[in-house]
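Each chain you see keeps its place in the complex, though not every chain is here.
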């Protein structure tokens, strides 16, 4: 019986996760870096330390990167949980590879569209990632239940 | 030795995760859909595209769904991490099944209570899910350490 470690999907899943997480880590760093460039900080101690201004709400440019980052993590969590259980379920390798690649592409498009204020492309790429994650969940649960009754 | 794939808890854990994640996905979609209905958008490009108004802060009705969604993900992450390690630990199947069902029920009650502004029910269901997650963590760590010293 396959398991996570010996799943033929592990390399692709790991690479997809790493690329998605590196993008999220980059957005996290960009939020901090943009705050530093604008010299506006939500933490008063940062304003004192870095010689800037204390603000109650982040600048719109910081908020945009922050929202792209938050949206990434909100969507990565369901993808990671469902994808890992998909590996454990031993479901179809080809379908799994297609799901993982689709999600990867959708989320890179989403970040690009968000940062460039492309509303329609952002909505469509979000929807593609959202649907792909649901497909992974449904396929995985069916595979696990089918196995249980075999 | 049991592992995640061969754990008798895998089907129940997978179903619980999928139901919780589908609920979270539904809340994510509801946030976007409510913004569209109200025609108030935090991204100016959406206001232009969909013929609405740009606002600095989401409408209270959007924020409520958003907070329910965020609370879901904040609580799902510890549950998923602890639950998956619980499967890997080979700890009690009966206790694990009870934890997973309790958390599942608690979080559906929480969303229902949040969206219907039921303060006491929201607090109690949050606390139940919070305590269940801690029970999973403690039980799992004890099982892993006991195994190591066997």
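All chains are identified by letter, namely A and B, in their written order; residue positions are counted from 1 within each chain.
Please note the rule applied: a residue touches a chain if its C-beta (ideal position, glycine included) is under 8 Å from a C-beta of that chain, and two chains touch if they have at least 3 such contacts.
None of these values were measured; they are calculated from a predicted model.
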Number of identical chains forming the whole complex, with 2 shown:
3
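By our rule, only the chains that are shown with their structure count from here on.
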How big is the gap, in whole Å, between where the Cα atoms of chain A centre and where those of chain B centre?
16
In the complex formed with chain B, which residues of chain A make contact?
1-4, 57, 63-64, 67, 73-74, 77-78, 81-82, 84-85, 88-90, 117-120, 123, 126, 130, 133-134, 137-138, 140-141, 144-145, 148
Listed in rising order, the residues of chain B that touch chain A in the complex are 3-6, 10-11, 13-15, 17-18, 21-22, 24-25, 28-29, 32, 42-46, 48-50, 56, 69, 73, 76-77, 80, 84
